[in-house]
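Every protein chain of the complex appears in place save one, which is left out.
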Amino acid sequence: MTVDLAGTAGHTAPAGEFAALYAQAQRFYAHQMRLLDTHDTGRWADTFAENALLHPPLLPAPVRARAFLAGYVRRGAAHRRLAGGRLDHWVGMLDVRPQADGSLHTRCSALAYLTPAPEGPRALHVYVMQDVLVRSQGEWRITHRRITRDDLA
Amino acid sequence: MTVDLAGTAGHTAPAGEFAALYAQAQRFYAHQMRLLDTHDTGRWADTFAENALLHPPLLPAPVRARAFLAGYVRRGAAHRRLAGGRLDHWVGMLDVRPQADGSLHTRCSALAYLTPAPEGPRALHVYVMQDVLVRSQGEWRITHRRITRDDLA
Partner (left out) sequence: MTVDLAGTAGHTAPAGEFAALYAQAQRFYAHQMRLLDTHDTGRWADTFAENALLHPPLLPAPVRARAFLAGYVRRGAAHRRLAGGRLDHWVGMLDVRPQADGSLHTRCSALAYLTPAPEGPRALHVYVMQDVLVRSQGEWRITHRRITRDDLA
């Protein structure tokens, strides 16, 4: 599945509804990335639907998001040891397209940076995340995430 | 024309209306900058009103925004060859002041960065964009943009 925000205007939500969805999406990303950066993997997993798919930059096809988690954390710890600091993310440039079925198609950028680095925080990569979010029991959860890395595109 | 957000509180919009306008402005900038960075000049031009004015950092006076486009893309390609990478923008620090006439006065920062660079994305400049947005046919369009560069101010 490909989510191409550029090619689709999405469902036209009323202004008030769009504002509500956009604010919820912004909080979702600020919160989710903080869970990722603090390795709160249990609660991070809970931001993905049970059978959510994740398509990372270097894999040929999507994998199960929750199962991918444990590996990420292990690799992340190794990566941090190599890089010499903590890995943090800064999300921005959010575009949200409400769909007629109630889901959200989103696109945002995530800057991965190292902190502390000897000379202040150091930018490593900018990722683009294209997500499908679905609401269940009052919470948004990702059902599909595609991550691309700008320098590999 | 000068848009001084610091000096004017703007029209006081009801909370719900302000939220709607702020969310729309955020999506507008995320979308517009992506069009710029992918050189989708046709759709980028469409984010400016027909006779919109653009006042870039190094020019003494505003120029026609749409006519300025073709030159920007040509210069941009040359700049990227020199700089050795792709030029991307990250927008944030958005302030929105709804005006009594229905227009929006906005102020935001745009970080221009190079990606890929040998050692990860590299910050080049921070610009400040002060825009006047007007709505026509359901879409926001810029009628006036003044860009200043922090290191020239």
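Note that the chains take the letters A and B in the order they are written out, and that residue 1 is the start of every chain.
Simple rule for what comes next: a residue touches a chain if its C-beta (ideal position, glycine included) is under 8 Å from a C-beta of that chain, and two chains touch if they have at least 3 such contacts.
Computed from a prediction, not measured in an experiment: that's the story for all the values here.
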item: Options B:Ala30, B:Val96 or B:Ile142, residue touching the unrepresented chain; value: B:Val96
item: Missing-partner contacts on chain B, residue numbers; value: 6, 15-16, 18-20, 22-23, 92-96, 107-109, 111, 122-126, 150-151
item: Residues belonging to chain A that touch the chain removed from view; value: 16-17, 19-20, 22-24, 26-27, 30-31, 33-34, 38, 40, 86, 88, 90-92, 113, 115-116, 120-123
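Definition applied: only the chains that are shown with their structure count from here on.
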item: Chain A-chain B separation of Cα centroids, rounded to whole Å; value: 25
